[in-house]
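Missing here: one protein chain of the complex. Every other protein chain is in place.
Right after this comes chain A.
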Amino acid sequence: MPPESSGTLHRREVVSTLLSGRGELVVIAGLGAPAWDITAVGDHPRNLPLWGGMGSAAMIGLGLALAQPSLPVLVITGDGEMLMGIGALATIAVARPLNLSVVVLDNEHYGETGMQPTHTGAGVNLAGMAEAAGIPRVLSIRREDEVAPLRAAIHEKSGPLFAQVKIDAETLKLVLPPREGALLQARMRESILGLEAHLA
């Protein structure tokens, strides 16, 4: 029996819409499928797809958002990765960076390890947890027509914003980004800071 999710949205279509007309947008993607998803749209110097550090994606977004308050910063991650670093929601709510958005693609499963169910399929409500942590803008998204407004909200820099997007539990073809971490870091720094980044 294929894994079932309460969501029906298609992850790659959601991510493609979120990254359309991206402008200055800087993107951190949690390890696994979210990293493949952002790469499927097209590899980019302002993408940092993670290969490890499970549970850290939202906090990386926070550090970056605080360092570059004029840039919109988007974290795209999965429900399993978010659950592992769930305390970050409290830390982000207290730090309150206007320019940070955290989008969880929630398929209610651990996709990279054999589609074992996560807690979000058993009643744990990530959007509710974000709201209870004090994140000021929280969205729970299940319909296709709600995705473009989310894309617009990410660029408004009036967050911090948290969105839980319920997606289908489909398994898609891997689209791998570069896996040399020093390159991924250096190219993003150069894109944001210019060549001087390498002389810091």
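Details
Throughout what follows, a residue touches a chain if its C-beta (ideal position, glycine included) is under 8 Å from a C-beta of that chain, and two chains touch if they have at least 3 such contacts; residues count from 1.
Methods note: contacts and distances are computed from a predicted model.
Set against the options "Phosphonopyruvate decarboxylase", "Sodium ABC transporter ATP-binding protein", "Bifunctional protein PyrR" or "Two component transcriptional regulator, winged helix family", the UniProt name belonging to the omitted chain is "Phosphonopyruvate decarboxylase". Only one residue from A:Pro3, A:Gly61 or A:Gly80 touches the chain missing from this view: A:Gly61. For chain A, the residues touching the absent chain in the complete assembly are 26, 28, 48, 51-68, 71, 85, 87-88, 90-91, 94-95, 181-182, 184-185, 188-189, 192-193, 197, 200.
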